[in-house]
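Presenting chain A:
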Amino acid sequence: MTALEKIPILVEAPEAAAQSYLNTLPLLHEILHALRRLHRDGTSTALDLLAMPFGPGDEARLFEFLGNGELSAELDAMGQSSIRESRFSGVWIIEHKSSGGRRVALQIEVTRLPAILQTQPEDIGAGLDAMQEALETLKAGEPV
Partner candidate 1 sequence: MADPRTKTLGETLRRHGVSRRGFLKFCTATASMMALPPSMVPAVAAALDKASRPSVIWLSFQECTGCTESLTRSHSPTLESLIFDHISLDYHHTLQVASGHAAEKAREEAMHANHGNYLVVVDGSIPLGNPGYSTTAGVSNLQTLEETVAGAAAVIAVGTCAAFGGLPKAYPNPTGAVAVRDIVHDKPVINVSGCPPIPMVITGVLAHYLTFGTLPQLDQYGRPMNFYGTSIHDRCYRRPFYDKGLFADTFDDEGARKGWCLYKLGCKGPMTYNACATAKWNEGTSWPVESGHGCLGCSEPNFWDAGGFYNALSIPVGEVSRSVSYAAAAGLAVGAAAAGLNSRAKAKAKKNHGTVTVDDLEKKS
Partner candidate 2 sequence: MNESMDFLLWARGTAFDVAVAIFVIGVIIRLFEIVSLGRANNLAEPKGSEFGPGMKTIVTRTLPEAGVFKRQPLTVIGGYVFHFGLLISLFLFIPHIELFAATFGFSWPGLPNPIVDAAAVLGIVGLLAVLWHRLTNPVMKILTEKEDYLVWLLTFLPLLTGYLAYHRLVNPYPFILGLHILSVELLLVLFPFTKLMHTFTLFLARWYNGAMNGRRGVES
């Protein structure tokens, strides 16, 4: 132990976090092209950010650039999800978390409305059944 204690330990500020790794710029251009496609012929694009080679701080810089837009929504299905539009209309940031709070997917969707926000046909059927059942079980004359 005495030999180990002689080694001076100097904790320095993590300079690595402060600089750009040049990996966000190409991605922003990819998003720009996707937005141009959406504007021109309505084609939607989705990008998986978990598949991007991000360095420390790259993701934060990307989100800082994209900023917050008019709309944001929370989804609670098998864990929390956040769906928000960036300050550039048509560019959405979708983050899915597991019920353990762990991020399981992170996507940029360039679209008019992310599909996950729409009610799914299967769920409409389930909602119909549930509502009908709820109405039928109402006691006659009970005020609603």
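Just so it is clear, a contact is a pair of C-beta atoms (placed from the backbone, for glycine too) under 8 Å apart; a residue touches a chain by one contact, two chains touch by 3 or more; residues count from 1.
Inclusion criterion for the candidates: all candidates are chains of the complex that A comes from, given by their letters.
Given the structure is predicted, the values throughout are model-derived calculations rather than measurements.
K.L.:
Pick from 1 or 2: which one touches chain A in this complex?
P.N.:
1
K.L.:
Where on chain A does candidate 1 make contact in their complex?
P.N.:
12, 15-16, 19, 21-23, 46-48, 50-56, 58, 75, 77-79, 81, 96, 98-100, 102-105, 107, 109, 115-116, 120-123, 126
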